[in-house]
Structure formats: C-alpha cells, structure tokens
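In this view, the complex is presented without one of its protein chains, the others remaining in place.
Order of writing sets the labels: A, B, C, D and E. Residues in every chain begin at 1.
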C-alpha cells in the first residue's frame, strides 16, 4: 500500500492525493503574495508554501479541496516542509473521496458501538439507563463519528466514541477494585460527559467552534441538554441533577471550566479517568514520532512538558 | 414605635418578640449542655446562650419559632450578646406573624414591581422582551419577595428585586453616556442574571442552599432555564445564546464561577454594574454600624478589608 | 472632506499627508537595509516598509516629521500595510500642521472644560474644592490636552479630560442612587486620580514615559504632588490624606500598582468607575473596527479576550 | 464480638480497653488543670477530657498506654465526646496487646505479600526486577506492616502494602488497555514510590515524622536509596536514573514536592494512579460515616471539599 | 540583678513591676466579666487573666500603666500564663519609669549614632549626602529611638537604627567585593528606606499604626518626604528620583507593597540586604527561645515555617 504524507521523511519525494486542511495568505519581504497550505491525509499532515500565488490559485486551493500533488520533503526551521512541484485539483475521475483523507480511530466504529451498547446494557438504574439511551439515540451516528476535540487528544474521526469506550474499560476495572463505586452513575457520566462537543464543534472534517460553543462552552450546553431531555422523558429524582453535576464538574476545577468541583465520588473518578485517557492518547501520539533516547516536542496541553523515551523501551 | 433588636446597645434591657434564626447545641467545659440561639427581627439580629438547656428546650426553641423574651444586652468577645432572663414560645393570641420579623428592602415591593415593569416596557427587541416577560410571569411573587443572597449583600426580603432595580438605574444612565450600548440586552441580562437563585435558595425566611444549588450553582441552572423557556416560546436567533452568555459570564472569571468570561460588551458591563451595586450594599451596611473615625469589621466578601469612615463625613 | 488613513481599506490607493509616529530599521534576509515606518493622522495609523533605505532616508524620515505620500493599501500577515510609491517631507508651503494629525477626543476641549468647572462648582467641602481648583489651575491647558494613556484607552488628545468628564457623569448618577456617597470626595478623586500621568508621559504627540514615570509610576508621583500642594495651601485635616489614599488605591490591588487597596467607600467606587469608563472606551474602539457577527482582535488590556459583536446589534 | 469505640453513637455507654493516642494539657477558665486525651482502638477514635487531672494522672496517661475505661458518649461542638467515668492503666493480666488496638488494612498481610510477589515475578526487565527484589528484601516486614501516611489516606497498619497492591491492580488493567505502557517500569515505580516513608515515619503505632523526614522528605530520601542500592548491586543503565525519576516526580508538580514533573509516560501514569487510589481511600472512609442524602465533613486533603452521598446509592 | 518576666519559666513565682501593653475585656461562659492583660518589661511579655474584673479595674488597668504585681507562672494551651495574686498601680515613690520597661537594641544608641555618622561621612556624592544629612537632622532622636516595626523584626527601642547600622555593615562588605556598586547610593537608600515608619507608627511604647500609615503606608509617605525635602534643599538631578525609587521598590514586588520592582542595581541590593537583616533578627529571637534538637514556633512572617536548631550547634 502507498505511504501517506505522515510516513514521509525529509529527503523523500511525494506523489499522490492530499486534502487541504488550512490556507493562509502572506507577502514575502519583497511584497510578493504566497499561500501557506496545510495538506493532510489519514496518516498525518505537512505544510507547504505556494510561491507567486495568483488570484486563481487563491480561489482554487481552499479548505476541504482534494488535490493531486508531486513534491519533495525539505526541512524548514527544524520541521519537514513540502516543496510543491506540481499541484492540481482532484477530478471526479480520480476516484478519491473526502473520508479517505481523515484520520480515524484505531478501533472500528462498529466495535465501538458494540462496546457502548454492552455498557448501557449492564446498567441497572432505570433512570440513568433511560437518559443515556435517549442521548445515544438522539445523537446516533454523530456520537460514533465525531472527534473528541479540535486538537490535543482523540482529534480524529470516531475519536469521541473511542475516548468513551476506553474510559468505560477503566471504569469497569475500578468498579471491581472498589466495590463502593456506583457503576451505573460512573458509566452514565462517562458516556455523556463530552457530548456537548457535538454541538460545540462544527463537524468532522473541519473541527472549528460554533458561536454557541464559543460563548457558552460544551459543559453548560450539555447540562442544559440533560435537563431538557429528562423533562421530556418525565424522569424525576436525584439522578438527573447528579448526572448534570458529573458533567458540570468533570474538568475538576473552576479555572479549568467547571463552575463546581466534583462533590460526588463518581464525579471525582470521572475527572481522573478522563485525565488518564486523554493524556495516554496525547503521549502515545507524541512518543510514536520519536526514537528511544529522544525527547518529544513540547506538549502544550501537558503543561508544555517534553517527554523522554527510554532506551530500554521494549520493541 | 418600639425599638427592634438591632437598635439595642450594650447595657440596654430588652422586652418583646423575636424570631429564632439558627440554633446549635454545645457543652460547657464542665460538661453541661447549652443552646446558642441567633434571634432576629426586621431590624437586626443578636446571639444568646441558653444555659442548662433541657431536652424540652431543645425541642421548643427551633428555627422559625417566634418567642416572647425579656433580657439584657451584655458584651462577649467585643460583640453584643443577649442575656436571656425569661423566654416562652409565642402564642396565637400574641398576634405576631413571621413576616413581621424579616428584614425588608428599603423600597416597597409595589414600587420595585412598577420600576421593573417600566424597564421591560422600554425594551424594543421583541425576542428579548418576550423572554424577560415570560420569566417575570413565571416567578411572579417570588421574584419580588426573595433575598438576593443568603448572606453578603441584599440578604433581605425583596433583596433580589431591589438589586435588579438599582442595577437598572445605573444601566439607564450608562446607556445615555455610551450610546453604543444595546440597552435591551443589558436590561434583559440584569433582570435575569440572578433568577437562578430562586431555585438555589430554599426560601425567604431560612435562606439555605438546595441540593441542586449546591451541586450545580445558580448560574448553570439559569442558563438551562433560559434555554428551556426560549424553546417553549419558540424563540430562535442569537438573542437566546447571547442572553445565556450574559448570565453565564456575569461573575467575570472562571475562578469566580463563570466558565466563560464576558465576551460581549454588555456582558462586561453587567458584571461591573453587579459589582458596584453589591459592594455599595455591603459597604453601606457595614459603615452604618460604626462612627466617623472608626474602621468597619473585616468584610470577608470584599477581600477581608476593613473600611474607614472619614471624620469629615457629612451628617 | 478627504478620507484619512484610518478609513482606507485593502486595495485602496492613498494620496495625502501623514505624520511619522515611529521608525525602526531592519535588514532583509539578503542583508539590505529597510525602514519600518508607522504613519498616522487623526483617523488612524498604518505601517509601511521603505525598501533599500539610504542613510539620507534614515535622517529624513524620523518621528514627528510630516510627509506627503502616495501609495496603495496591501495586506501583510492579515493586516493592512501601506505600499509606498512616492514620499517626501512636507514643506512650509504645504500648509499642514502637527495638530491636524493627532487623534482627538469626540468632545471639544471647551465643553470638557465647562463640565469640569461645573463639577468643581458643585463641591461643598472647602478643603477638597481648594485642592482641586489649585491642581486644575496648575496644570491648566495640559490637563485639557493630554491623552489619558500612551495606549489602551483614551489615547488621543484631550483623552485625560474626556476620561475625567465621563467618570464625573457616572459619579453624579451614582450619588443620586446611593445618597450615602460623599460626592465631593468622589469628584475630587476622579479629577485628580490620573493627573500624575501629566508628569509620567512626555507629551501629546509622542507619548512615551519619562524616567520618573518609569522609576516611580504616576501613582506615587501624584500622591507626592497632593501632599506638596496641600502644604503650600496650608490645608490640614483628613481630607488631604484621604484624597491621597483615593489616588494611591485607584488601581484596586497591590499587584496592579496600588500599594494599598481601597479602604474608603469612595475609593472603591473610584476604582470601579475608572474600570467602566476605560473598558467602554477600549471596547467601543475595537468593536467599531468589525462587523456584526465577527470577533474583535485579542485585547491585551482586557485579559487578552476577543469580543463578539452580535448580529442583532442596532444600526 | 464486642463493639469498638468507632461503633459507638451519642448516648451509648462504653466499657472496655482503649489505647491512648495523643494527650495534651489545658487549664479551664477557672484555672484548673485538665487533660485532653485521644483514645482509639482498631475501629476508630474518640476524644475525652480528664477533669481535675493530678500530677500522677499526667504521668500515667501517656501515649501508647492501654487503659481500662467506663464512660458515656456525649456530644461536644457537634462531635461525639467520651465522658470518662472510671479509668485505670491496663495490667498484664488483662491480656491486652498493642497490636489489637491498631487499625488494619482490610486485606491480610499474607495476601498482600502474595500479590506483591506475583507482580515482581511478572517483571521481565532484569535490572528493574533486581532492584525491586532487593528493596522488598531490605525492608521486609516493615514494608508489609507500615501505614502509607500519618494521616489522610491508608493510615492504618499494612496501609502502605495495601496502597501498593491496589495500584498494581490498576496498572495491570491499564497495561492491557494501552499496550505501549512499559509494565515493568510502572510496576517498579509503584512498588518503590512511597518506600521513603519507611524512613520518614517513626513507626506503626505513633506515626510522627523523623528529623530526616522533616528536613529532606520521603522523596529525596528514596531517590538516594535507589542510587545507593543500584551501586551496591552494580546495576548500570538508564533503568536506575529513570526509576529515580519516577519516584522523584510522583507528586506531579514542584509545588507538591516533586522538583521535576513527570517526563516519562510511566511517571505520569504513576502519578495519576496514586491519586486515584489515595482519593478513593479517603472518600470511602468519609462516606462510610454518613447516610445517603448527607454531605461529608470537609476533607482538607481534597481541597477542603465536602462530598454528597446520593439518595439512590445502592445498599 | 532581678530577673525580668521574659526569664521566668512555668512554675516560677513573680514579684515586681510590669508595664501593661494591651488589655481586652471578655465574659466567661458563666457571664462574668474578666480582663485579659498583656504585661511586659524589657525582657519579654506574658499574658494574664484578671477574673471578676470591676468597673474600677477596667479604668485602672489600661495600656501604658505600670503596676506592682505578685503572681505565679502557669501553663495555658501550651504557653506560660501569669496567674495574678496581687496587683496595684505603681506610685511615684516606687521610682519606676516607662523607659525601664521597654525592650532595647543590643547596641547602645550612642554607638548606633556614631556608626551612622561615620557612614554619612564616607559618602562622596554631595546631593545624596545632603539629603541624608537633612533627614537625620529632621528626625533626630526619633530615628535613634524608634523600633523598626510594630512586630516581626527589630521591634524594640532603637530597633530602626540598629537595623540601619547592620545593613550598612553588609553594604560596606559588598561594596568591597563588587566594586561596581555605587556605595553612596546604597548607603543613602539604606538610611532612608524605612524612615516613613516614623510617621506610620504612633510611638515607641505603643507601636500601633497612624491613620496615614493605614491609608498610605510608609513607602509612599517616605517617597513624598524625599520629594519635599529635596525641593526645600533646592537639590536637582537624578539622585532625587533614584533615591525615591530605592525607597519605593525596597519591598521587591508589587504584591509586597512596592508599586515598582527594583530597576536599579543598588535598589535590588537594598531589597536583599533588608531581607537578610530582618530575617536574621527574627530567626535569632525565635531560636534563642528553644534548645538544640527542637523546632521553633511557626514564624508567620517567614512563610509560616518552623525552624530547627541543630544538636551540634556551638555553645
């Protein structure tokens, strides 16, 4: 199988199709216009400059356009940069489709769906189970297709479902180790905690933030949703407000976006399990790019730390 | 007219009716039980000890009970303390009623209602006006009767409406000074910003927090309410999410309980007007207790500062 | 009337006179010298590059020089940039004067002076009134002509007086709403709070900081001035130290430059009114540059927030 | 079986043997000496006052003394307090022993030892395994008997081993979920991370801090130990410094006592797993004391939060 | 010579004269009034309770009153407390004077004066020297008699001069080690940095804060003084503003009371030398009270740390 852009090293030449992810326009110090384009496919992404860009270029090479491209991978400020030799918009007869160019979760959508269904099936508290089922039904395919974030972690198709399913695995084990855990509540919190992102983010391909997302954030949006849905389902009882609390507090601290810190044991656990899965995802991606004995690039979402990969790492 | 408990100085004797606000039980260093009771009426409150309290005393003297009492005002650790000489539960024939013992706003409920109605009448944006009207109708008398908080500021009957009406006055003046202000939006934000407290606080007499208030807080609760109501009224358009943003951000910073800081001009103003009115209310109350040339007690909600009352203060 | 530089959009051509505000020298990556010049007039400012700059250019095109210029407005890194076609120093016969090129307050100097005089006239406390009068006399035209700051807010000619007069309007309204306010003290604090800037900033055209401004800051400088003046006027009594306190504490917190936080009610109000007027000024300027539905650039002095302009904004 | 002191409610009378945990001396407001004694057994602890204490009492009733006692459980400032009726030092013929009065882990020492041995057996990296084995051998019974801390979490006999074994369970599950984890390194880090406490704390019964503990803290002490031991075992290679790093960084942040934050994936995981197990232990203990529908006392080590126990909690 | 109150241990009896430093009134749990009096002499201070205090007692036993007293030293909450047996106001014929009861610097006033004069004599910069001389002349005996602070460090008669002279010694040595130091500037800064306290504190015996001290603080007060004095002396030149800067910045950070941080090398040094001398003074006092092998009480002004006195400390 052909190598994707994320598998090309400095010095390689490239020939194939790529998706335009971002474009910005600039002027050289000599006043000539150029385009800076971020190309990507399912394996990764790379930046390129398009020198002496014409008005027509500007109109042709826009986000979500697929192009056929030949070029070379050079180095610019320590990072690989694509030098474009030829570039043209893809044609219908090229037979390429948007979905081919999107990174995907390492687990298939069907498997994720199955594991999710299984967890819901295990739940015994009828109120919690009904709310969860209603949400899963309401968001349907979006829940299984969306990324978990625009960047940082699980930022690929089905990333949200992958994140949920991983967290459910940890929750299951912790429920065995600490029998006092209310597993139903923890499961419900895990499944719903990030669903507000389905409204906060605009879509799977170009994951920017909606106005509602920018002005309210996914946490209060989801708290509201749970309230509305419980009302529609005519569910009453403490489960509703406690589930809202789990979602509200899952960032752990006011300064991290949770107006109330966790005040229920399962809320505290939800916060910690979320941290573990998000951090493991970020670390694995960063460490995969380097060799044993090297440090990763600085990871902004992990306090700007640079992690070391030990030499004795098993192969 | 008879002087209330808040108008008694050290050395005075007291005879009259008082409401029990709080009770707690203790043991003397010699192992004998006693009750610490916080008595109050519309003019203020004072603590007393009930020595050698019997089981019966414990059952009789509970919060919300009105009592007939004679006593003397002593000093304990620098503060006035009531020494109880006789005490008995009020009887129906005493002709006293709970509402007589509650502190009230300095402006009558009817006047507050009138001013509120007037402000709503001035609004031109139909969406904002309809939402505001619906809330005023929904909460009705509670909106006009509740305190604005359990402590700190406007913690008296009709305190919430008093706070809203004062803020509307400031908003009106600022709208004249800065014509770019969207007055309708600012008015709507002011009227709704604290309505979540009607659900967060348990009532007018004993203002403690509900479970929902403790686990979610009044801000996310009100954001949810606005969303639900707009849906019921079938109102669409940016007004809804922007009004939710005004409520969401009115504490100004994540660490003060607003997951998003103000990102709309009127949201920033709402935050500042709220600060002015709340602080003026706290300061006036604290400064009224002291004479020119003295410092107030430390005010916890104002960074624990102690304020000075100048000697040249006008009488 | 001819359009100023602040009213030119990308793609426009420009012909007219401009004032040089700042100049810095650079080298292209090919080692050739160029000048980066910030041009401005009363309507705004725009940057330009002067390529292949000679020694003579460096000596001619310096700050406070007026030039005749033709050019085009291009885009560079997302911002408009002036492309210079011809440039020459202005001649006496061009009939242009420095004052034409300076941004001015939206209210005339005479009106500002009148409102200021009126407020002083309203004051009843003789000590406070005499101190304020003496300062207004001492700084005379400078008080009416200076900007309020080198950047951030009211950074135009008469900006300081405009800021003072706006704050006085708010203070007047608050004094009506809260009768316990000592209006004389609040007025005096408002008029004097920023006068230290007359010494801190070097002038109206090029508003940089003096050594004294850099080493002491305008707050301690003004506290000192009040002390000296009161001594000269042989004024004694608490008014002097309390007025010094109002100035000292008006930034609100030690980490914001006030060694003592507000400890007088009117000091707290002065701080809050200052915030409102400064923020409204910053926000209006930033929001005027964008269309409804857009976000402003990040505003450094407002915690780096980017504000949204609602679509339903009145026209 | 007889009920322990932790199982007595207000109003109960008590008869039996108790261990003195802490003693302090006071004066009543009338100037008479008394002793405040903290009594405990394996089920909990309770405070008592010994009025009119003689010199002899002071010398008799000291920490680690076992006494025979009859009394009643009263309430003082909202907490249960033991009222002593009779008290006498235990005699050899009473047949009571110190170890009976110490709280113990819910899992037997033998089981903990077995699970620990099993985990070490699973390790494949010879260097890591040899270091871990050497430590387990060196600390022997202390490792299996000590508490994990003087207070906060796992503060009972075998608490350290219980904490280690729980963390190993979580680590095992995470290693399955995230195959990139170096399980040997994570296991080694978990087993060694808190062993420094064996030197920091003075013993099992009275767990106070040694001078070395106070001046250096358990983290640098353990880093030193690993270095010394590796030298003795003549083990070289990155494993040593990386294991030291895991111990050094396991508190997560400089301000929490780790001079370096985690810079290895397994170090980050060690920190998070430690948090989960410590917090679950604290929460379970606090929640066990209350009924559904109540809030726990404030938990200092959990940011002073008070947690809620839902009404729908399974029984 | 007779032992002072600071040299009495628990169990000792006391007979002699003491100065009343502070008095506060309280009520016992049985409602009886008592006085809590802080007695002191040149060697230390001790608290006592005066039970069943009459109105007359209240009027007699007030701050700055000297009394003849017999009593015993008991222990209360771990601290020594004086049990009063007899107490009477001192009479003229007792021949005791206020100054006998005040703690003094370990160096004589004359010696301090001499060293100060010497340092001024060494100065070569005429402007700096004239300003310093003028201040020393202006404050005269107060400078040599006042404490450096109301509490924390050098809180005894002549404490300010003692602090200045110690700092000058360190400055002299550093000037030799680092020849680039402007010794004149550093000396001037050291002599003037805390003189504002002469206005901030009310006197030598009862060192409370003046209104000016509370509202402005000693730093802005001294900056103002330097400005006024330089004007009177008709001294111009950078020395004045730089000296003001040294005083202004000597607390090091805005949040510690310096609106500008040190921006001159000698200002940075002044800050560090001040820290060393203040901390050594605090530590010596705290360590003198304990034996080798013990920890001091918590020192609030040193981040609440408790310091250890090593066993191998030389005697």
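Going forward, a residue touches a chain if its C-beta (ideal position, glycine included) is under 8 Å from a C-beta of that chain, and two chains touch if they have at least 3 such contacts.
Note that the structure is predicted; figures quoted are calculated from it, not measured.
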{"item": "Touched by the hidden chain, restricted to displayed chains", "value": "A, C, D, E"}
{"item": "Residue among E:85, E:98 or E:275 touching the omitted chain", "value": "E:275"}
{"item": "Residue in contact with the excluded chain [from A:21, A:83 or A:133]", "value": "A:83"}
{"item": "Which of C:215, C:278 or C:302 contacts the chain that the document leaves out", "value": "C:215"}
{"item": "Options D:88, D:138 or D:214, residue touching the unrepresented chain", "value": "D:214"}
{"item": "Contact footprint on chain E, counting only the chain that is left out", "value": "125, 127, 166, 169-170, 173-174, 177-178, 180, 182, 185, 237-239, 242, 261-265, 268-269, 272, 275-276, 279-280, 283-284, 287, 295, 302-303, 305-308, 310-314"}
{"item": "Missing-chain contacts mapped onto chain C", "value": "24-27, 29, 31, 211, 214-215"}
{"item": "Contact set of chain A toward the excluded chain (per top definition)", "value": "28-29, 49, 51, 74-78, 81, 83, 295, 308"}
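By our rule, only the chains that are shown with their structure count from here on.
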{"item": "Given chain D and chain E, the chains that contact each of them", "value": "B"}
{"item": "Turning angle required so that chain A lies on chain E, C-alpha fit (0 to 180°, nearest 5)", "value": "180"}
{"item": "Contact-pair overlap exceeding half with D-E, pair selected from A-D, B-E or A-B", "value": "B-E"}
{"item": "Far-end chain from chain E, centres as C-alpha averages", "value": "A"}
{"item": "Where chain D touches two or more other chains, by residue", "value": "29, 295, 308"}
